[in-house]
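Heads up, one of the protein chains got dropped from this complex, but the rest are sitting where they should.
Chain nomenclature is as follows: A and B, assigned in order of appearance, with residue numbering initiated at 1 for each chain independently.
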Amino acid sequence: MRLRWLVPTVYIIFLMLPIYWLINMSFKTTNEILGGFSLYPRNFTTASYVEILTNPVWYNGYLSSISYVVINTVISVTVALPAAYAFSRYRFLGDKHLFFWLLTNRMAPPAVFALPFYQLYSAINLFDTPWAVALAHCLFNIPLAVWILEGFMSGVPKEIDETAYIDGYSWPRFFVKIFMPLIASGIGVTAFFCFMFSWVEMLLAKSLTAVAAKPIAAVMTRTASTSGYELGLLAAAGVLTIIPGALVIYFVRNYIAKGFALGRV
Amino acid sequence: MFDLSWMAWTWQTATFFAVIALLLAGMTAWEFVRPGGAPRDGVLGLHTTRGDRLFISLLGSAYIHLAWLGLIGPNLWWALALSIVYAVLVFRFV
Partner (left out) sequence: MNKTLNNRAWFMVLPVLLLVAFNAIIPLMTVVNYSVQETFGNNLFFFEGFKWYEQVLTSSRFHASLTRQIIFTLVILAIEIPLGVAVALAMPRSGPWVPVCLVLMALPLLIPWNVVGAMWNIFALPDIGLLGYVINAIGIDYNFTRQPGSAWFTVVLMDVWHWTSLVVLLAYAGLRSIPDAYYQAARIDSASAWSVFRYIQLPKMRRVLTIAVLLRFIDSFMIYTEPFVLTGGGPGNTTTFLSIDLVKAALGEFNLGIAAAMSVIYFLMTLLACWCFYTLMTRGDEQ
């Protein structure tokens, strides 16, 4: 039993190996990459990163990724808050079926929706804007947000609502002043998961953008195919897409387990 | 308004969705007249209300149609008949 720590350690090493390899590649010159196998960069270079951070094609991809992810997170959490409150506090006509229908959208394969989404967002003139991707990602992020928030809200005793109403609070004032601070960590976890799923999803993000709003990860694969096989650039762009996720996860590390504990991802 | 020609409506699919919408409206009306959804534990050990039974009927019918197309042939009237029998059984026993 004293060797128990080995299991997570080996597992984490396995997780880190491909990431290390990506970082390794990103600091190599193209010649060295194509020259053969090496465990670490012999001619250490930051040229790939300089190229990405100075070429507007690259950093605009970065900016558009972040803008649609942020728009989506804000929309999802904002509309999900009152809905989750309704599901956690009230019975109403068709509530269970509505909840189930919302969940089916979290489970539906994006590939089914890719083609009509292209038509739909072209028809309303949003194609190739961050708004198209942000709204499309609502398909699975809103149900997710409602689901997670409902779990957190059910943990708050109902007496708190009733006391506030007796004290003369109106519903909006009660919700913003009393209720939201009580579930602040829940809102944080929800925002984290919305951010995460919008950040990693690529099929819809790619099919709803062409030039102006192309996400960084899509710029990456396109560049890889048009300008020869520039593995160094590709790797550097990959490393840069990992960083926002790593930052976010660091800030919410203490809440993650709690969010997962509700089992609602 | 927006150009909707890309949706490529046909009267057949429009009828199909209208029927679904009418079924949902009917269920809502039924719920207003007799609230509660008549919950019970059916033969499968599932706790169902009317809405659940409608869902099970519709999903099952879709699968009956697909199975008929894949295994037997393109004459779907029999599949439709079978689906209606199935739906009646679901509403009666499940």
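Following the convention adopted for this analysis, a contact is a pair of C-beta atoms (placed from the backbone, for glycine too) under 8 Å apart; a residue touches a chain by one contact, two chains touch by 3 or more.
No experiment lies behind these values; they were computed from the predicted model shown.
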(message) Counting the whole assembly, list the visible chains that the omitted chain makes contact with.
(response) A, B
(message) I need the residue numbers on chain B that touch the omitted chain, in ascending order.
(response) 5-10, 12-13, 16-17, 46-47, 55, 59, 62-63, 66, 69-70, 74, 76
(request) Name every residue on chain A in touch with the hidden partner chain. (result) 1, 4-8, 11-12, 14-19, 21-22, 25, 33-34, 36-37, 39, 75, 79-80, 82-83, 85-93, 95, 98, 100, 102-105, 107-117, 119-120, 135-136, 138-139, 142-143, 146, 154, 158, 196, 199-203, 206-207, 215-218, 220-221, 224, 231, 234-235, 238, 241-242, 245-246, 248-250, 253-254, 256-258, 260-261, 263-265
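We adopt the following convention: only the chains that are shown with their structure count from here on.
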(message) Using Cα averages as centroids, what's the distance between chain A and chain B in whole Å?
(response) 35
(message) Touching residues of chain A toward chain B in the complex: what are they?
(response) 93-94, 96-97, 119, 122-124
(message) List the residues on chain B that touch chain A in their complex, please.
(response) 2-4, 6-7, 28, 31-32, 49, 51-52, 55
